[in-house]
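The complex is shown incomplete by one protein chain, all other protein chains being positioned as in the whole.
Just so it is clear, A, B and C label the chains in written order, and each chain counts residues from 1 on its own.
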Amino acid sequence: MKKLILLAGLIVLAGFTPKKPFKVVFFGDSITEYGAQPGGFITLLRDRLKTEQKDKDYEVAGAGIGGNKIYDLYLRYEDDVLTKNPDEVVIWVGVNDVWHKRLFGTGTDWDKFGRFYSALIKKMQAKNIKVVLCTPASVGEKTDFSNELDGDLNKYSQIIRDLAKQYNCDLVDFRYTFHEYNLKNNPENKDHDILTKDGVHLNDVGNKLVADIFYKTLIK
Amino acid sequence: MKKLILLAGLIVLAGFTPKKPFKVVFFGDSITEYGAQPGGFITLLRDRLKTEQKDKDYEVAGAGIGGNKIYDLYLRYEDDVLTKNPDEVVIWVGVNDVWHKRLFGTGTDWDKFGRFYSALIKKMQAKNIKVVLCTPASVGEKTDFSNELDGDLNKYSQIIRDLAKQYNCDLVDFRYTFHEYNLKNNPENKDHDILTKDGVHLNDVGNKLVADIFYKTLIK
Amino acid sequence: MKKLILLAGLIVLAGFTPKKPFKVVFFGDSITEYGAQPGGFITLLRDRLKTEQKDKDYEVAGAGIGGNKIYDLYLRYEDDVLTKNPDEVVIWVGVNDVWHKRLFGTGTDWDKFGRFYSALIKKMQAKNIKVVLCTPASVGEKTDFSNELDGDLNKYSQIIRDLAKQYNCDLVDFRYTFHEYNLKNNPENKDHDILTKDGVHLNDVGNKLVADIFYKTLIK
Partner (left out) sequence: MKKLILLAGLIVLAGFTPKKPFKVVFFGDSITEYGAQPGGFITLLRDRLKTEQKDKDYEVAGAGIGGNKIYDLYLRYEDDVLTKNPDEVVIWVGVNDVWHKRLFGTGTDWDKFGRFYSALIKKMQAKNIKVVLCTPASVGEKTDFSNELDGDLNKYSQIIRDLAKQYNCDLVDFRYTFHEYNLKNNPENKDHDILTKDGVHLNDVGNKLVADIFYKTLIK
């Protein structure tokens, strides 16, 4: 009799033990940092998961810090990402690695960009974390490749594409997507105000687009 | 009878008064400096003028100095170009204005590039010198706009195209031509060795192409 | 009789012809531009000339434009300075030639700094204009030579000192004076707020000091 009651209790308990949701952490720079704010793409993703009643299956969190380059991610990975116990980490970095060459003389050499990126992927994969890579979208939205940093952004994006292949990671190619979107929607060849507020940071349309792409890519 | 003698006299006179050839001076940086060396495009042009017996109609000369930017041309215009009494000046500059930002931190702001370029054109046109503008060809020959400086080179080329319109000058759009040539002849997306030795300075094929283009543009 | 009348007329005429004051034009960058504003050193100089009743002997004017480097001065010399018919021109430039290397990658190579500076001096001396040179004071007021640009500022200041000797110009060595002043008055090794608002642009104390130095140097 006692056993039966215990069993019943266990069954009830099991019913109340929610499955731990699959946790996705977005790891990056200011674009990701702003993504966690109201209206940002991470917030939009979280809202949509709730609306579509998938918030028991998926959880999203941001780990973006403004001004971060690939080696900053490498330095703070343990403290800021591993402690969140993620099942999947989406790395979106590269804009500052290129931009800070011009702004402060402190960008990242392309070969060291690859070296730190590889080391970061390996650390995560060693913990069985699924890693998703993203190419840097834009520093300036002009479509004729006359934004000052287009050459380097294209180069570093290619490095990321190659790393995705090498380490068998999913790739979200924002560099390609943003360019294609602008070719259709930026007939005046404007520097910003299409998907970004300032050429770099997402406006409402940009956040919506990015949230949609991530939803399709990450949520099954 | 008198008329005949007069006519004969005129013929003799004409025979003794050689027509001054139309003088073209190439004004620029190291690309132009090397152009005046054996095998360079200015030398090739001179050879061809001789072969086609046009060397009495046209004379070509180089005024290129390595490392020059637009304001260097402005500074030495009187000494190095005006003293040559040119009928036509071909300005080919811009590579260092962009490149030296990265190499030495001493490139040229885009707005000042335009300002010095305008001032130089005006000085020449005030002397009734015909001015021909050229866009900078390349710093790196990769065709997917992943050469580090492609963005800025495209931007500065557009400034030059706009100046050509504004001041009613002929334009030789090497930026466009080199890209088109590479799209056809650089399937491996190589950084150099198509039209240049090092991404910037012309190899034999490049000198030949440039000489051909200038011949078609300048020689009637 | 006629002669006497004529002579008298000339004397009267001379009496009505006021002596043209000796005109000093300050030619430079934003520091000079701000110098012409209320509280700026040029305004202070003008006030003092009035107070000391020397405003009939001396006239001061500003020709400063923010962001200017030595070659910008060279470009706009005819329009902005020569048109003012100056007897004396005080050139104060150099901060941006060094600083813009870091800020925008568009500073001035040291050798070209000297070349444009020489050309500018020669142009003025050819018009019998007295030329006074100034060294750039500071980008950061720390006294232990740990301001990022101290090395280059010291180097470019030395170039200016050498030019002053070479062209026999008076020199106002603000680089030296500001450093000495800070050694005495900046015990906390502060970056700004001693003679400048931001390490570069003069605060009230700075404007007062600069006006005093110029008064002593320029006004006899």
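Throughout what follows, contacts are C-beta pairs under 8 Å (C-beta built on N, C-alpha and C of every residue); 3 or more make two chains touch, one makes a residue touch a chain.
No experiment lies behind these values; they were computed from the predicted model shown.
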Touching the absent chain when the full complex is considered, from A:Y71, A:W92 or A:F214: A:Y71
Residue, one of A:K101, A:K142 or A:H192, that touches the chain absent here: A:K101
Full-complex contact with the absent chain, from C:D55, C:D87, C:E148 or C:D193: C:E148
Missing-chain contacts mapped onto chain A: 71-72, 74-75, 100-102, 104-109, 112, 115-116, 119
Positions on chain C contacted by the hidden chain, ascending: 101-102, 105, 140, 144-152, 154-155, 158
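Simple rule for what comes next: only the chains that are shown with their structure count from here on.
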Intercentroid distance (Cα basis), chain B paired with chain A, Å: 47
Length of the line joining the C-alpha centres of chain B and chain C, rounded to whole Å: 39
Chain A residues counted as touching two or more neighbouring chains: 102, 105
